[in-house]
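Notes follow once the structure below has been shown.
The complex appears here minus one protein chain, its other protein chains still in place.
In this document, chain identifiers A, B and C correspond to the written order of the chains, with residue numbering beginning at 1 in each.
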Amino acid sequence: MIIVMKAHATEAEIQAVVTAVEELDYRGHIIRGVERTVVACVGEERGEQHSLAHLVAFAGVEQVMPVLKSYKLASREVRPEGSVIDVGGVKIGGKKIAVMAGPCAVESAEQVESSADAVKHGGAHLLRGGAYKPRTSPYAFQGMESEGLSLLEHAGKRVGLPIVSEIMEAADIELFVAHADMLQVGARNAQNFSLLRKLGRTKKPILLKRGMSTRIEEFLMAAEYILSEGNPNVVLCERGIRTFETATRNTLDLNAVPLLKQMTHLPVIVDPSHGTGLWTLVKPMALAAIAAGADGLLIEVHPNPAVALSDGPQQLRPDHFAELVAAVKPVAEAVGRTM
Amino acid sequence: MIIVMKAHATEAEIQAVVTAVEELDYRGHIIRGVERTVVACVGEERGEQHSLAHLVAFAGVEQVMPVLKSYKLASREVRPEGSVIDVGGVKIGGKKIAVMAGPCAVESAEQVESSADAVKHGGAHLLRGGAYKPRTSPYAFQGMESEGLSLLEHAGKRVGLPIVSEIMEAADIELFVAHADMLQVGARNAQNFSLLRKLGRTKKPILLKRGMSTRIEEFLMAAEYILSEGNPNVVLCERGIRTFETATRNTLDLNAVPLLKQMTHLPVIVDPSHGTGLWTLVKPMALAAIAAGADGLLIEVHPNPAVALSDGPQQLRPDHFAELVAAVKPVAEAVGRTM
Amino acid sequence: MIIVMKAHATEAEIQAVVTAVEELDYRGHIIRGVERTVVACVGEERGEQHSLAHLVAFAGVEQVMPVLKSYKLASREVRPEGSVIDVGGVKIGGKKIAVMAGPCAVESAEQVESSADAVKHGGAHLLRGGAYKPRTSPYAFQGMESEGLSLLEHAGKRVGLPIVSEIMEAADIELFVAHADMLQVGARNAQNFSLLRKLGRTKKPILLKRGMSTRIEEFLMAAEYILSEGNPNVVLCERGIRTFETATRNTLDLNAVPLLKQMTHLPVIVDPSHGTGLWTLVKPMALAAIAAGADGLLIEVHPNPAVALSDGPQQLRPDHFAELVAAVKPVAEAVGRTM
Partner (left out) sequence: MIIVMKAHATEAEIQAVVTAVEELDYRGHIIRGVERTVVACVGEERGEQHSLAHLVAFAGVEQVMPVLKSYKLASREVRPEGSVIDVGGVKIGGKKIAVMAGPCAVESAEQVESSADAVKHGGAHLLRGGAYKPRTSPYAFQGMESEGLSLLEHAGKRVGLPIVSEIMEAADIELFVAHADMLQVGARNAQNFSLLRKLGRTKKPILLKRGMSTRIEEFLMAAEYILSEGNPNVVLCERGIRTFETATRNTLDLNAVPLLKQMTHLPVIVDPSHGTGLWTLVKPMALAAIAAGADGLLIEVHPNPAVALSDGPQQLRPDHFAELVAAVKPVAEAVGRTM
């Protein structure tokens, strides 16, 4: 921590800060500048750094600036070569791009089987589908729940694709561990720390979506909750953030892809379906994601988007999905990756 | 719903939309404008309105615009006179301003008892304190949990103030129902629909905080989750939204106060401690909140902010809290309220 | 500046940074922490601080953090007692609240004379009105321009109120200096540095509006452009920022009011008309602004908002304006101010 004193801080105020710093087991170096004095605090500050943060309440203190990032296990420094996560035999984070696709929501056996065929045929490596749906309105379709998960599991097994589905509460962990290959944490639960902690006690691969207003560092701290409980199998997913722009459902923050790849060893995939909210933008943004360095894609595909029970406007038709995968291939190769 | 066709939509495309609208049990009125044709859909659309939304995927459709708001039970229309919620004998939503105060986190018996004395003496009507703490970092202090709740309950009973504390997961509902007078849902769980739904099955007063990126209408939909399960005792809390501004921890959106008071019958309180993140701004923003029409305040008070285990920079000292309450009184009276 | 080195920065990299720092005429103090080494730079850095900023491009550097704020003349430190700006005899920044009111746009002689009567009668101290209008669409009404300014001047003189009007380009400075008492810089020109600099060469009072995405520190830097050219007569105006919230036209950031009052000696007023975009929210937010410590208000009043040529939805009727002023008075008194 660097503690910046106000312009007219008194010597007594500076000494009081140093005393407080040392009571917290740091050493305090006083540096007297032309206009400001700063106190640099040296010590093992990770975790407790908030204790130094309150020094902002001391007389004469202008601000307290952290020097260290708060995440540790997620840091690139601890695994410079990057992590590769195995999801039912599919590797995420290596040279090969991983494509997860399927309907926003599981709606019926027919719909999910048809979707599974479509995405398998189109070139997907994992089958995704929502059994439990977080919907803004309590009156909207909430998903087929455990029955939906069974249908998805059946379809995945039939076509030979591991499945990924969103878990909404800790009470369902046992169910998901038994029936899904990868557990997705949705944007609205991105900082549901109770859920993250409990998922950290499983060994299942977790697909952690960025929250709508989660900063990059907070995103890594959310991953850190899972990692710190012992589960190293975390894949990050950029899915758009909330901004002032209303022409798209969210603003897909592709800056986050190369930045995360520099900051963490965890794989990073991109969801252009939620990230744009408009099916006509999904393909170009999928290409952009791969060009930016993403390790995979999460794409919503529905046999008939016009009758989908949720998120119809952003789901692709099977033929459009196959076109997307075909278009991704040369871009992936252009940046040294494979499909 | 109003469906806007593209400039060059064909007659066949328009008719296809009308047919689809009517298959969904709406009537479709075609209105031919100078440059655009629109199809106005008439029917009972609340809840299922998403089904019309996918018509955006139809050929020739430019956009689909909802006409109705999606919340119903939270709407001012259903109770124009406004709701008054009773929390352990304290009324929230009437003429009298309700002040909730206490430490960010319960840290020890001494600290919570001292806080309880301070806020009671300063003029608070409820005692707040965090037993379970949602912290960005897994390495930060996570709260004293059930022991903290007991300490808070004891302190509240001793000084005669009902208590409010944050619940983080559904598994703790029974514990909180037994020991707390009001259950707070924090900003990070503002769209944890599983939790909201289960809280809707209790009769306990719920203090629902707005999420960091929750739009006003979504905030009301979150309340609707609780109301629709049968619990009418919801108090809304504006606590700041996340914006580009970094000089304050959040941007306290006081526009939300008079707007919510027009849109809903639920009481609205304001948390200027989180809304600013800086104790020096808490008093002026508390006065502003009351002037804007808030029904109450949520204020963080700590016997010694400089040693607080969380959120030190935004907690008030007991003497500053007493000053704040004294300053609020004339403003409340100036707008026709009482303390 | 504080330069934070990466975890594994080499000794040679650290020394290269220190050498570069010293070539820029600063002294570099090396502080070796447990996990990071930082280099604290001591010297007169205001103005040139960007030269240190590029050290981020040096090998082994993780980040460069500024310690000093970049504004100087606008800082509270240089005039702790606060500035009072005189606009045609009306004082802004003292104990008395200043109310500026009038139509969004000058539309005709009748409309501006009628508006002048209404706002004078309602209790305003200055008459505002737009002669040149920055409109999002080139096809929308662009204002009556110099004729509008003359009409406004005439109306102001007749009722005895100084006038304030928006200037959009440097070419009009002479005209405005001759005919207006105060020159408004609109949100879209908040960082039009060429214009600000030229306004700094006049002595006219400037009403500087915050831009839609201007951070507080940037807002003060914009004021600094005017001050640094020799014009000390700057009044700041919070008018709402752009956020994800769409229920209101802008998000009125009242946090900015007490924060600016702590940071700068310049007076701060609030525009709840643009800050909300909805006339029903103007009165409660005007009260909130005064409670938060604002020195004045800027209110749009139109004799007949339903036929206004711009911004109809946010303009108040004369009777509503009079009610607003009457309601502000007791709130102002409650916080130790007068009308």
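Here is the rule we go by: contacts are C-beta pairs under 8 Å (C-beta built on N, C-alpha and C of every residue); 3 or more make two chains touch, one makes a residue touch a chain.
The structure presented is a predicted model; accordingly, all values stated were derived computationally and were not measured.
Visitor: Tell me which of C:His154, C:Arg188 or C:Lys329 is the one touching the absent chain.
Guide: Touching the chain that is not displayed is residue C:Arg188.
Visitor: One chain is left out of this view; which of C:Asp181, C:Glu224 or C:Asp295 touches it in the full complex?
Guide: The single option touching the absent chain is C:Glu224.
Visitor: Touching the hidden chain in the complete assembly: which of A:Gln15, A:Thr280 or A:Thr338 does that?
Guide: Counting the whole complex, the residue in contact with the absent chain is A:Thr280.
Visitor: Which residue, C:Ile30, C:Ala53 or C:Leu175, contacts the hidden chain when the whole complex is considered?
Guide: Of the candidates C:Ile30, C:Ala53 or C:Leu175, C:Ala53 is in touch with the missing chain.
Visitor: Could you list which residues of subunit A touch the chain missing from the display?
Guide: Residues 213, 215-217, 241, 243-248, 251-259, 262, 275-276, 278, 280-281, 284-285, 287-293, 327, 330-331, 333-335 of subunit A touch the chain that is not shown.
Visitor: Under the stated touch rule, tell me which residues of subunit B contact the chain that is not displayed.
Guide: For subunit B, the residues touching the absent chain are 2, 4, 7-8, 29, 31-36, 38, 40, 42-46, 65, 67-68, 77, 242-244, 246.
Visitor: Contacts of subunit C with the missing chain: which residues?
Guide: 20, 46-48, 50-51, 53-58, 70-72, 134-141, 168-171, 188-189, 191-195, 197, 211-213, 218, 221, 224-225, 228-229, 242, 279, 305-310, 312-313, 315
Rule of thumb we're sticking to: only the chains that are shown with their structure count from here on.
Visitor: Please find which chain has its CA centre nearest to the centre of all protein CA atoms in view.
Guide: B
Visitor: What is the chain whose Cα centre is as far as it gets from that of subunit C?
Guide: It is A whose centre lies farthest from that of subunit C.
Visitor: When the C-alpha atoms of subunit A and subunit B are each averaged to a single point, how far apart are the two points in Å?
Guide: 25
Visitor: Go ahead and note the Å separation of the Cα centroids belonging to subunit A and subunit C.
Guide: 38
Visitor: Could you tell me which residues belong to subunit B and also touch two or more other chains?
Guide: If we look for residues of subunit B contacting two or more partner chains, we find 213.
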